[in-house]
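Quick one: this structure, given as structure tokens, is what I'll be asking you about.
With one protein chain removed, the remaining protein chains of the complex are shown where they sit.
Then we have subunit A:
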Amino acid sequence: MSAALDSSAPNAPAHDPNEQVMPGKRVRLAVDRPMRLDSGVEIGGFQIAYQTYGTLNADKSNAIFICHALTGDHFVMERHPVTGKPGWWEMLVGPGKPVDTDRYFVICSNVLGGCLGSTGPKDVDPATGQPYGLSFPVVTIGDMVRAQKLLVEHLGIEKLFCVIGGSMGGMQVLQWAVAYPESVFAAVPIATAARHSAQNIAFHEVGRQAIMADPEWRGGNYLLEGTRPEAGLAVARMAAHITYLSETALHRKFGRNLQDRKAITYGFDADFQVESYLRYQGAAFVERFDANSYLYITRAMDYFDLAADAGGTLANAFRPGGKTTPVRFCLASFSSDWLFPTSESRAIVHALNAVAANVSFVEIETDKGHDAFLLDEPEFHQVIHGFLEGCAEHRGLSVRRRAR
């Protein structure tokens, strides 16, 4: 499509040396015709960083789009360029894995508003020549998916075989299915909700206030002023990280164990292992994430409410043009997830039942909390594998045995 400029070679903004070495693909989208955001603001010529794995088949029917979570990125199954850690979904995605890259063409892009290559608040506003900061328009889950749709069109794919993602990624999956039901064959929203709950908005607000309370944040202008609100962003991450685990998992991992000491110190050092762990999580996070991006992306999740967009009834979201959605759904939740509890997934299942949509739903027993969708959960992986196999059969995708 003509509205996109390909730039697989790094096309680096001058202010960020990281971008020079960042692997992956890039494309400028909405170049000819700007994209209208939910806020009404128009944004054109924005960059989307993405990665692909596997091979697109001749009739372009084997593409799986992966939607990443709040602090995720497009490095699904390769060493992370900043942290050096394995790809965030290597458990699920790869050769011979449930999302089999020997069989499917896998796409994942950094969300609009992100900070790992896609246009976001840390990038230079061409109008001013300075980083956007808080002048970056507020984006929604709908806007992120709109940008993803442009990318998928740019890749020449009319209909995705599957869209899959957990947490905020699951919100995007739902948004895909609702906004573009004819462009999605199957949807797998994992550990997610059709709207962000009051409790979750509250946790996000704590994180944002921590960032904004950091004097180094400078009203969002820290890039211009050469500071970094690391303390605030780290606290935001620490608070959020607790919500990704479960009480049982935390206790099993740390209990009340002390960190490198025999007794409590009657002070405010990290006496307990759990404190040390959280501090480490916070410190590691600021290395790879932009504070303003954190504000924007958490906001996008807060604003997500599929039912509100469908006149107050969630089922209506799955009845485009008065007809039952053609998308095949598979929902999965985790028993110890209190951030996106099973009841949220069940509410979506009930809405899908109300339109007699094709839906599978499984709650996986685990004590690992919300993070379980990223971890080694064999039953979860079996379910994803089985669902995709069933869908592949219905979609007429031939089984391609690995040559070994």
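Here, contacts are C-beta pairs under 8 Å (C-beta built on N, C-alpha and C of every residue); 3 or more make two chains touch, one makes a residue touch a chain; residues count from 1.
Here, contacts and distances are computed from a predicted model.
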Protein that the absent chain corresponds to, by UniProt name, given "Sugar ABC transporter permease", "Methionine biosynthesis protein MetW", "ATP-binding cassette domain-containing protein" or "ANTAR domain-containing protein": "Methionine biosynthesis protein MetW"
Chain not shown: contacting residue from A:I201, A:A354 or A:L375: A:A354
Among A:A210, A:L223, A:C330 or A:A372, residue touching the chain not depicted: A:C330
Residues of subunit A (touch criterion as defined above) contacting the omitted chain: 328, 330, 349-351, 353-356, 358-365, 379, 382-383, 385-387, 389-391, 393
